[in-house]
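Worksheet for the structure shown next.
Shown here: the complex without one of its protein chains, the others still in place.
And then subunit A:
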Amino acid sequence: MADLQIYESYQRLLQNEDLSTPLAAILALTEMMERSTAGTMFELLNELKGSAEALSRQSPNPIGLNAGCELFIEFITLFPHDAASFSELKTELIRQGQQYAKQALTYRAKIAELAFDFIKDDSVILTHSYSRVVLQTLLMAHKRKRISVFVTEARPRGMGIKTAEMLTAAGIPCSVVLDSAVAYVIEKVDFVLMGSEAVVESGGLVNAVGSNQIAIIAKAANKPFYALAESYKFHRMFPLSQYDLPSHNSRLLSFQTPSGNPRTPSGRRPSESSLAPNHTASIKITQEDIARNNPDIDYTRPDLISLVFSDVGSLTPEGVSQYLVGMFAG
């Protein structure tokens, strides 16, 4: 019941165009605290952890909200206080959470300001999918410099088209690129600007699927690859490969047998009849099937990233871990 309620409030908060998943998660947790009847810090923390887990379980792509929950819970655990009563402390913590969410909305402007210096006049920028911070940076750069932008389509969700529409509406020369045409276009590009779902402890990047291949192509072509990430997206996680991401499961990218069912270990070899030419015609693969069978996000290694722009400064990928260690260790 309570689990459902927190997911509902999280979904409702996400309706706000400006709120990203970590902030929505923090606000959902503060709402939960308002409802909570916990009488001690221990109880409250247990409830918070339970809610965070419930949120994470119900969301199809929990990585951003995990980063937010983790930050907020760690903050509450370490909050130095001399409040006389527990209820007083609780209201203070709620206030802190809400205040942070409000303050954090200014971070995108700060990042845009930092990244602006790296955009030279007349540059051609490649970006991927849809990211509010990238969009804001590009819009700001457009006011003072001439830029043109390639946006990848970003299948399966096609969010790149949204970016392209918004950029075109703002008068920025813009062209949508197929995900498979990145290597074709990279030579015309001066640098890559990438948003993020999370930046992990290695300095690597978790973002909409396709980011990794763009980073690899950019590296091969010797083009800078800049990631933009608000500091609440720093996530204490150390994935070693794509398959360490929490969104990965065994259903993703499983092989389909001709009968349409995923192949089981005991599966028989295809019989003669299934290879008959008339059979191939009856198999239809829809876009939905492909989307269901594919990942939403991928992981980009830190050595492919030139710099991470965040509200705490322009960092080398290694620099991110310093902040995470400061918060979660020691």
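Assume a contact is a pair of C-beta atoms (placed from the backbone, for glycine too) under 8 Å apart; a residue touches a chain by one contact, two chains touch by 3 or more; residues count from 1.
Simple rule for what comes next: contacts and distances are computed from a predicted model.
Participant: Can you pick, from "Protein MAK16 homolog", "Translation initiation factor eIF2B subunit beta", "Nucleoporin SEH1" or "Glutaredoxin-3", the UniProt protein name of the chain not displayed?
Facilitator: UniProt protein name of the non-displayed chain: "Translation initiation factor eIF2B subunit beta".
Participant: Among A:L19, A:L55, A:V176 or A:V312, single out the residue that touches the unshown chain.
Facilitator: Within the whole complex, the residue contacting the unshown chain is A:V312.
Participant: Which listed residue (A:Y10, A:F150 or A:F234) would be found touching the missing chain in the intact complex?
Facilitator: A:F234
Participant: Looking at A:F79, A:Y184 or A:Y243, which makes contact with the chain not pictured?
Facilitator: Among A:F79, A:Y184 or A:Y243, only A:F79 touches the chain that is not shown.
Participant: Of A:Q99, A:S180 or A:N294, which one is in contact with the hidden chain?
Facilitator: Answering carefully, the residue with contact to the hidden chain is A:Q99.
Participant: Identify the residues of subunit A touching the omitted chain, counting contacts across the whole complex.
Facilitator: Spelled out for subunit A, the touching residues are 71-72, 74-75, 78-80, 96-97, 99-100, 103-104, 117-118, 120, 231-232, 234, 307, 312-316, 318-319, 322-323, 325-327, 330.
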